[in-house]
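A protein chain is absent from this complex, but the other protein chains hold their places.
Now for chain A:
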Amino acid sequence: MHGEGKTGNFGVICVGLMEGCLLICRLFSSFVHLLNLFLSPTPVVTPKVRPAPPATAPRKDVVKDGTLKKVVEFVESEDGKKMKITRTYKIEKRKASKAVARRKNWKKFGNAEFDAPGPNVATTTVSDDVLMTFITNKEDVESQQEEDPMAKLRGQKMVQCRICKGDHWTTKCPYKDTLGPMQKELADQLGLTSVDNEGDATSSPAAAAAAAVKSGKYVPPVLRDGGTRRGESMATSRRDDNATIRVTNLSEDTRESDLQELFRPFGSIARIYLAKDKITGQSKGFAFISFHRREDAARAIAGVSGFGYDHLILNVEWAKPSTN
């Protein structure tokens, strides 16, 4: 194995370095792994191509041709079939530092003591391809490609956002998760503003309260929504199952406060129940929202069903009455 390296049928190289070669160069060249540059011919295993010699003396033919070396071997497999194995090696010379070259000629020891020169197939094999995925680079390239056509479209008003009517895709809308403009539109359709939909819209205290809420001023409880309502007690303000909606396909990160924010514009909420995992505390993906009024719930269904929230399309429907 002097002065040559070989690539075997397993794509494995074994390199031996001739002392003479090193005496001439004595260079400390860097040790570069060039495995992928090597030929890695596939093993040619052809059963019984020509009459093979007796199995007791396995025949081995070695043919050298320039930088290629061919080893033809005849072996008998376990089930009695004779096989011809052709291994093709590429011989390559390689420069290395003196210390590395000296170590290359060390005698094998320990568990490898009786191994033949070259890699032992019992311990060294070439495994399957490993595919590298460069996540960040790929994303950068994609986002660049995405942005360019968008820049062209921006001036032409070809794209219109369903939520805020801006010239961007709906999914890229900045108001996507706040639902603000959509809700306003919805309220316009119903002839109501989003705030004073509770109680009588014509009564003056409620209107004043609505105005105050808009201006951010403090409103005494008696002037707030429903403050003029009388005859209500704790006992009678029982949650109305008829005004409960079920929201499904929520993302795992959803919290109750998010739901509060999302559904508050439709009317006053009696209760929010978000199903959570006991251990992780993450949302299980569904929630029940109880409104005080069935109309609010109906509008919430109309407004939020099919709404994209945190990459997911929400599904909102009437909650089925609980069995107990």
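Assume a residue touches a chain if its C-beta (ideal position, glycine included) is under 8 Å from a C-beta of that chain, and two chains touch if they have at least 3 such contacts; residues count from 1.
Simple rule for what comes next: contacts and distances are computed from a predicted model.
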item	value
Omitted chain, identified by the protein name its UniProt record gives, among "Transmembrane protein 216", "DNase I-like protein", "Nucleolar protein 6" or "Serine-threonine kinase receptor-associated protein"	"Serine-threonine kinase receptor-associated protein"
Residue of A:97, A:170 or A:315 touching the missing chain in the full complex	A:97
Sole contact to the chain not displayed, among A:63, A:126 or A:313	A:126
Positions on chain A where the hidden chain makes contact	11-15, 31, 33, 35-36, 40, 96-97, 99-100, 103-104, 106-113, 115, 118-120, 122-127, 129-132, 277, 279-280, 282
